[in-house]
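Below you'll find the structure I mean.
Heads up, one of the protein chains got dropped from this complex, but the rest are sitting where they should.
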Amino acid sequence: MSDQSNSINLWMTTSRIETLVDGIFAIAMTLLVLSIGVPTITGNLSETAFQQELWTLWPNILCYALSFWILSGFWRNNHQQFQFIKRSNPTLITITVLWLLFIALMPFSTEIIAEYGGTYFTANVIFQLNLFFAGFIYIINWQYATRRGLLDDDISKATIKMLNISSVILPTLSLIALGLSYYVLAWSSLVYLTHPFLKKILENRYVNNSS
Amino acid sequence: MSDQSNSINLWMTTSRIETLVDGIFAIAMTLLVLSIGVPTITGNLSETAFQQELWTLWPNILCYALSFWILSGFWRNNHQQFQFIKRSNPTLITITVLWLLFIALMPFSTEIIAEYGGTYFTANVIFQLNLFFAGFIYIINWQYATRRGLLDDDISKATIKMLNISSVILPTLSLIALGLSYYVLAWSSLVYLTHPFLKKILENRYVNNSS
Amino acid sequence: MSDQSNSINLWMTTSRIETLVDGIFAIAMTLLVLSIGVPTITGNLSETAFQQELWTLWPNILCYALSFWILSGFWRNNHQQFQFIKRSNPTLITITVLWLLFIALMPFSTEIIAEYGGTYFTANVIFQLNLFFAGFIYIINWQYATRRGLLDDDISKATIKMLNISSVILPTLSLIALGLSYYVLAWSSLVYLTHPFLKKILENRYVNNSS
Partner (left out) sequence: MSDQSNSINLWMTTSRIETLVDGIFAIAMTLLVLSIGVPTITGNLSETAFQQELWTLWPNILCYALSFWILSGFWRNNHQQFQFIKRSNPTLITITVLWLLFIALMPFSTEIIAEYGGTYFTANVIFQLNLFFAGFIYIINWQYATRRGLLDDDISKATIKMLNISSVILPTLSLIALGLSYYVLAWSSLVYLTHPFLKKILENRYVNNSS
């Protein structure tokens, strides 16, 4: 019994997948804010002492901003892919659900690295592996859609290749950050800031070569 | 006064029901992450001691992943059903709301089983009953839509039967997990991993027999 | 300068209002679950002692279910109204925002009544007033839309009157519950269970008389 026969009942348009994806991204990105955590201050501090208390939050705020940025990168990649993925099947949904499982885990990983990433290597391993798995499943998603003919029939080979390359950037950055974190702990996460530039360079190079 | 007369004002398309369903699923699935809870660690631990502290979180992470997976199963079933449910009425909305009440309760039940499911049978009863009621109301939803003529007029009897069978799988697994949990406590929840395979087998068998 | 002149730039279709409304309802309804709160249990309790600990949660679970039910009632009323409200203007959006402000406050009020509604009259006042204001603004919303010509041109006078009556039910129940809570504290909230029946009776009576 092939996927083909299932298709009678189960193939669906991709619109409701996109709704779930957008919903989970919006929530995961907003829940990140809970990882900052307002400190409990009792007694009458001086203005300077209060500032010092708040200052201890800077790793949390930095990690919040960074995770927000990384998640927005995943969301943009997803948009790019689903401009071309026009059909869906049960396996594609399963892959997407597994991917979302790691996306929704990010508020946890972000709090872990914000609290302990400056002190413990293990905290960095958790954060980077979370992102690596999200990125890796994302490659699988695109490869599966490509090979099972779920794409828009008008898509060019050049675009497929460009999106192949595009999907590899984030998990590669995760591995680099994982390696670097052995030496510089949580600072290694700053490599993700290069994502939009790498994406632009690689995609532009491709458009140049192929056109 | 029959439902018919209400229909002048109250029948509505199913699109806004689907919006609420998708929203509540996206949020419930993402809120599950709060059930993991970052441990508060004070003092300077060694890397190994830190790893041991984090290790105590594994039941929480496992339960997060499992509940995420189960909820995605419900969401997929809902998609399947609403491909065919084309009309709505007040009673159908009431049934859906009661169903969502149990879906939105899952972050609570998940935290209960994650924290206490390995020690107390009662914690397992709560988790499994939550899922059983969600699954049971889901059967009622489909039966009601079928009997009150809310389905797409083009739906075949074979498809209706297939979805009948499909809707019974999850609540049956809940009862099995409930029984097993008396002996193996929270490990019994692993039976839910069989859901997509059972669904595929039963649906394929049906397609075979009827075509 | 009348609303009319603003209309060049500001009148908008109601679709994005509905998106925000659906989003805030989905989130408020799901956040209610946080008002239950998993108890922290340390030490090795017997199964019975564990059950007794969990048993203390029953007011929280009851209040969760009740608030979920009430919010779903508001959501349904909103659906009914927006089937007929076809135009929007800045004032209508302001009214909707004020209404949502009280809807989004429900997770707080629910926790207040769940924790203290069985002991303190004031906790009940907060919960019932929150619902009363939500219901009251809702009446204003419908009256404003009716009087400023924002409705579907095909709507019958009978339907407008039916929705007038319909919008009064919830705030009336809030006042009754507020009064009753002086005598029976949080139990007074059970009057909201009559909402769907009252709604059905009043609407059906109307349809009977007018047709």
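Worth pointing out:
Should a chain be cited, it is by its letter among A, B and C, assigned in written order, with residues numbered from 1 in that chain.
Note that in this section contacts are C-beta pairs under 8 Å (C-beta built on N, C-alpha and C of every residue); 3 or more make two chains touch, one makes a residue touch a chain.
Keep in mind that what you see is a predicted model, and the values were worked out from it rather than measured.
In the complete assembly, the contact with the undisplayed chain comes from A:69, out of A:69, A:121, A:144 or A:187. When the omitted chain is restored, the residue from A:36, A:139, A:168 or A:198 that touches it is A:36. Within the full complex, the residue among A:96, A:109, A:128 or A:159 touching the omitted chain is A:159. Residue-level contact of chain A with the missing chain is found at 18-19, 22-23, 25-27, 29-34, 36, 38, 41, 44-45, 47, 50-51, 54, 64-65, 68-69, 72, 75-76, 79-80, 83, 159, 162, 196, 200, 203-204, 207-208, 211.
By the touch definition given at the top, chain C reaches the unshown chain through residues 1, 5-6, 8-10, 12, 16, 19-20, 23-24, 26-28, 31, 34, 90, 93-94, 97, 100-101, 104-105, 107-108, 111-112, 115-116, 119-123, 126.
The rule is short, and it goes like this: only the chains that are shown with their structure count from here on.
Although chain A and chain B carry the same sequence, what matters here is overlap: shared residue numbers make up under half of all numbers found at their interface. Chain A and chain B have CA centres that are 25 Å apart. Inter-chain spacing, taken between the CA centroids of chain A and chain C, is 36 Å.
In chain B, 19, 23, 26-27, 31, 34 are the positions where the chain touches two or more neighbouring chains simultaneously.
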